[in-house]
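Just dropping this structure here.
Only one protein chain is missing; all other protein chains are in place.
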Amino acid sequence: MNKPVRAKDLNVSQSQPAIEIRNLVKLYGDHAAVDDVSLNVDMGVFVTLLGPSGCGKSTLLRSIAGFAKPTRGAVIVGGRDITHELPYRRPVSMVFQDYALFPHMTVRQNIAFGCEMKGQTKAAIAERCRQMLELIHLPDVGDRYPAHLSGGQQQRIALARALAPDPVLLLLDEPLGALDLKLRRRMQQELKQIQRRTGKTFVFVTHDQEEAMSMSDRIAVMRDGRIEQIGAPEQIYRNPATAFVAGFIGDANMIEARVAATDRDMLTLHVAGQNWRVPAARVTAETTPEVGASMVVVVRPEDMRIADHGREGDLVLTARLDDRTFLGGRVRLALTSNEGLSLVAEVRQQDFAQLAERVEMRCSPADVAIVAAAEGNRTNP
Amino acid sequence: MNRIPTAALPIWFWLFVAYLFLPLVVMAAMGFRDSNFIAFPIQQWTTGWYRSVLADEEILSALWVSAQVAVYSTTVAIAVGLPMSFVFARTRGPMRALMIAAIVLPAFLPVIVSAIAIRMFLGHLGLETGIAAISFGHAIGSVPFVVIMILTRLNAMSSNLADAARNLGADDVIVVTRIVLPFLAPALFGAMMFCLLLSFEDFVRSFFLGGVDPTFPVLLFARLRFGFDPGLAAISTIVLIASTALGLFAERHIRRRNMGR
Partner (left out) sequence: MTQILVSARRFGVYRNTIDTLARVPALRVALLAAIPLGWIAVANLAPLVQMVAISFQDRYPLPPGEPGQWTLRHYAAFFERPHYLAAFTRSFVFATLATVLTLLVMFPVAYYLSKVAPRNWRIRLLLLVIAPFWISEIVRSFAWILMLANNGAVNSFLALLGFPGLPLDLLYNNISLTIGVLYLTSLYMLLPLYAALEKIDDSALEAASDLGASPFKRLWRIVLPLSRDGIVGGCTLVFLLVIGLYAMPQLLGGSGNTLFASTIGQVFARAGNSWPLGSAFSMILIGVALAYVGLFAILFRSRGPGRSG
C-alpha cells in the first residue's frame, strides 16, 4: 500500500507545488475557523501564514498535519492527496510552539524517533542523527536530556527532530514564540539559513509581522479564516490588497478618501478637502473602483516628507507636530493634521521641525497604495 | 517581626515530632526487653525477641499473606486506574463528573461500611473470603488514589507530545508504549508504592474480608487482645522500619525523577 512519501522518492520537477490546498473549510459548529482557503506553495519555498490570533492559521497548519479534520476541501502534498490520511502516514513534519520534545528521551533519541518509525537501520539512524546535530550546530548535546538545554537549544533540537525523517514539508507553529527578543532575532536568521541549506519547503505560522517579513519568501496574510493576500514581503508591504493587510503589515497612515472621477489610467480622489490625482495602477484591488466609492489611501511613514521643496501633484497635509522619537539615523514624528487625522512620519534627521509647530507634510502619488475602505469600519485610521 | 509566635512555633513543632516518635522508640526498645512481660524500666536487654519473631511461623505466614494481598491489589488497582485516567483525561462534561464521583466514592465512605458492603456482595455472589477477597477490597480503596496520581501527571503532559510522536510516524500503540507510559513512569511508580503500603497497613478491610489466614495487622490485632509480649513490639518495629524505608525511598525516587527531567 502507500508508504510515506519522502522528498527524494518523489520524482517531481521544481514546478510542481510542494503543497496544494484546495478550497479548504474547517467548521467548528457554525464557526468557520478556516473558510475556503486555497494555497499553492512551490518546492523549497519559505512561506509564512501571518495573521492575528484566531485568524485560522494554526488550524490550517493542523489540517495539513492531520490533527484537524477538514470539513471540505483537499490537501495535496508532493502530488499525493492526503486529505483523509492519518497523521502518522503523512510526509510532513511539524515543529510545535512548546517544542514538544520527549522529556524522557535524550536529544539523540528524540531526533532518531522519526527515522525509527520508518524502520531504518541502526547505522542509518545514527548517521542521520549526526548530520542533524551538525546542521543545527549542536554536535555535542546528543546524550543530554531536553530539560537540561536552553530554550534556543531546545528549539533547534525540535527543528532537527522534525527534519530528520526527511519530510516533504516542514510545518512550524510559532516556533519562536517562547524565546526572548534577542534570541528570537538570532533564531530567525538561523532558521532561514537551515531552510536554504536543506532546500526544504517551510510553512511557518506567526502573528509577528516583522518576523514574517524578515524570513519569508512568500507571506499569506490571514484574517477570519480567509487568506487576504499572498505575495512576496515587498509586494505585500508596497501593494497591500486590503486595508487590513496595510494596517497589519508595518506602520501605515490610513487616510479616508472618496473617488471623485475616473479616467483610463488616472483616478481623482477627494481626500482631506482636496482633489488629488493618483495613477489608477496604485489601486491594489482587482477591480477599478467606481465614482463615489469609499477608499483608503495608505501612506507608509517613510514616504511622508516634511518639505517645502514639494513636487507637483503631491498630496499636502498641514499638520501640527505632537511628538518625536529619535531612531538613530531617522526621526519618527507624530502629527495631527488640520482635518484631525493622526499621522506618523519617519524623516531624516535634518528634516524635523519644532514641537507644536505647523508643518506641511507631503506624499507623492507614486508612493501610496489605494485600497477599498474596510467593510464595517474595522480599521483604525 | 513578632517574637511570641516565631519562638513558640518551633517548640510546638518539635514537641509534635517527639509525640510522633517517642512511642515508636519505646516500642523498639521494648522489643529488646529480656522478659516475657511488657514493663518498664528495662533492666535486662536481649536481641532474642527480634530473632524469635522472625522464626515465628504464624507471623511469617501472616506477613506472606499481607505481601500477596499487597501485590495482587496493587496490580488490579493499576490495571483499572490507568485506563480510567486516560478516559478522564479525554472526556469532558457531566458524564465525567459523575464517573469521577463514582470513582472517589470509596474514599469518602467509612471504611467499615465499604468493607461490609463488599463482604455481603461477595457472599451474594457465592465467593469465599480470603486473599482474593481482601485484594479486591484493597484495590477498591486504592483505585481513587491511583487515578488522582496518574491524572495529575497526565494533565502535566503537553497534548502536543502525543501529536509530535504521531507526526513523526508513530501509531497509537507506539505513542502509548514509547511516549505516554514512560512519561507517566514516575506517577505509576508512586501509585504502585502507595498501593502496596496502603494495602499492607490496612486493618478493617482485611479483618472483614479475611478468611482463615490473617494478614499481619489482623494477626497483630488478635494477639494484642490476648496479651502483650515484647515479641510483638519486635515484629511491629521491624514492619514499621521496613514500610517507612520503602515509603521514603519511593518519595525520594519520585521527587528526583520529577525534578531531573
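To keep things simple, chains are lettered A and B as they appear, and every chain counts its residues starting from 1.
Methods note: contacts are C-beta pairs under 8 Å (C-beta built on N, C-alpha and C of every residue); 3 or more make two chains touch, one makes a residue touch a chain.
Being a predicted model, the structure only gives us computed values, none of them experimental.
Checked against the full complex, the one of B:Leu54, B:Ala67, B:Val80 or B:Ala132 touching the unshown chain is B:Val80. The missing chain, though absent from the display, is touched by one residue of B:Leu63, B:Ile140 or B:Ile254; that residue is B:Ile140.
Looking at B:Leu54, B:Val71 or B:Met99, the residue that reaches the missing chain in the full complex is B:Met99.
Where subunit A meets the missing chain, the touching residues are 86-88, 116-119. Although one chain is not drawn, its touching partners on subunit B can still be listed: residues 1-2, 4-6, 8-10, 12-13, 16-17, 19-24, 26-27, 30, 37-41, 79-80, 83-84, 86-87, 90-91, 99, 102-103, 105-106, 108-114, 116-121, 123-124, 136, 139-140, 143, 171-174, 177-178, 197, 200-204, 207-208, 216-217, 220-221, 224-225, 228, 232-233, 236, 239-240, 243-244, 246-248, 251.
Note that in this section only the chains that are shown with their structure count from here on.
Those residues of subunit A whose C-beta lies close enough to touch subunit B in the complex are 4, 65-67, 86-90, 92-94, 96-98, 100-105, 113-114, 117-118, 145, 147, 161-162, 165.
Against subunit A, the residues of subunit B that register as touching in their complex are 158, 160-161, 163-171, 174, 178-179, 182-183, 185, 260-261.
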